[in-house]
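Below is one structure; the comments refer to it alone.
The other protein chains are all here in position, but one chain of the complex has been omitted.
Take a look at chain A:
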């Protein structure tokens, strides 16, 4: 009997504990600041709360943001991009592209030095690009058909192509094309990446691969007088609520990935603010065009017409996203976000399209979803009820993230929600990945194939930047909008939360930031 009694008491205790946890968490909204971590005026260390630790500094093999956004503080490419995603000269002071699009010539800045004080020469750039090309496990390989990379003189780098490839410049702007010292300055490659030497504003000084990373200022940085801070600490704070509390108390100066749901609290906080820019990400419903029902273009158009994407944006973005009208986010050149005619939010047309399809009386299908993503769960429910209005029954199939990945990569889904992201600021980055049936993902695992689009996207890869290229991408985007292999939903803003006294933080559309102009207090 005692045992049962204990069981009941334990149950009561468990329920009470759950209640207490809930109410505690609910109470933390007021979360009074007890201490003020700021020291007036004299702060020169910026502490940045990030969800995951830096595990590797190898710029060629790494892609996840925990590593990428540490790598780009140490290594810099010849060209880069600004907060709007436009290509700008970086370690190169200028560049030219030959008329036939086959020769790219970069002139290095004067007085460039690595963080160990040695000079940067064209030979270092040649070594870096060639080593990147040779990397078997390259995460962001150069796709251009490169014939040669040479150094005609100490300050000039020349890349020759076998065939024209316009996205090359944007590809070179990737952190993976950063410049390292030739032959790793005499060290072994593995030793080099433990103590990396680059041209970036910061140098790794203390690094715990399962904890925090401390950078110190690069005394030889080419932007004179920068960076303004002497130390940059990447502090691993896995729990988002904890990160918010630490920002409020001044324990950290910024949060890399604040949750959109709690942003208004930080935006209007006494000591906090947020910095934003447009992103290269579009959260999207992907429709498997190899599926029995979804192979019918009228079915796909019916679903797109039934859904109000504005509602989805409103429900999940808390004012920090733009409703996507096209596959290219606005921060990518040639996006027709402002001019395209989308297939969107028209119930009458949705019914008409379904009536024209092979399934005028509706059908049943499933939305595949990774569990634990609140925004996706909400979006899926909105599509579910939109589809119900035209007689299509959609069940939500919520699975763990590992199962989700293995299933969609095996084309084992009908509809899924996922995010699409450009790796570099060129339209081709997204269009090739999402619309090329011969690409490795077969049009982002939708099996979508339209010979006209395939032809145009190949043509756009070799057409020099300008009106002709713009026309091609406009055509492609309209065709993709009309064929609906996917329903782009919204492009979230890139958002960073910082202490109110932080100035000069440059937020980039790839979710990274530049710290060289940052000042505290």
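Quick note on the criterion: a contact is a pair of C-beta atoms (placed from the backbone, for glycine too) under 8 Å apart; a residue touches a chain by one contact, two chains touch by 3 or more; residues count from 1.
Criterion: contacts and distances are computed from a predicted model.
Any idea which of "Phenylalanine--tRNA ligase alpha subunit", "Helicase Helix-turn-helix domain-containing protein", "NADH-quinone oxidoreductase subunit J" or "ABC transporter permease subunit" UniProt assigns to the chain that's been left out?
So the chain that does not appear here would be "ABC transporter permease subunit", according to UniProt.
Which listed residue, A:385, A:406 or A:503, touches the chain dropped from view?
Looking across A:385, A:406 or A:503, the contact with the absent chain belongs to A:385.
Have a look at A:57, A:197 or A:316 and name the one touching the chain we're not showing.
A:316
Of the residues A:158, A:397, A:426 or A:483, which one touches the chain left out of the display?
A:397
With the full complex in mind, choose from A:59, A:229, A:244 or A:505 the residue touching the hidden chain.
Final answer for the missing-chain contact: A:244.
Out of A:163, A:374 or A:503, which residue would touch the omitted chain in the full complex?
A:374
Mind pulling the chain A residues that touch the left-out chain?
Looking at chain A, the ones touching the missing chain are residues 1, 4-5, 7-8, 11-12, 14-16, 18-19, 22-23, 25-26, 28-29, 31, 241, 244, 259, 261-262, 264-265, 311, 314-316, 371-372, 374, 377-378, 380-382, 384-385, 395-399.
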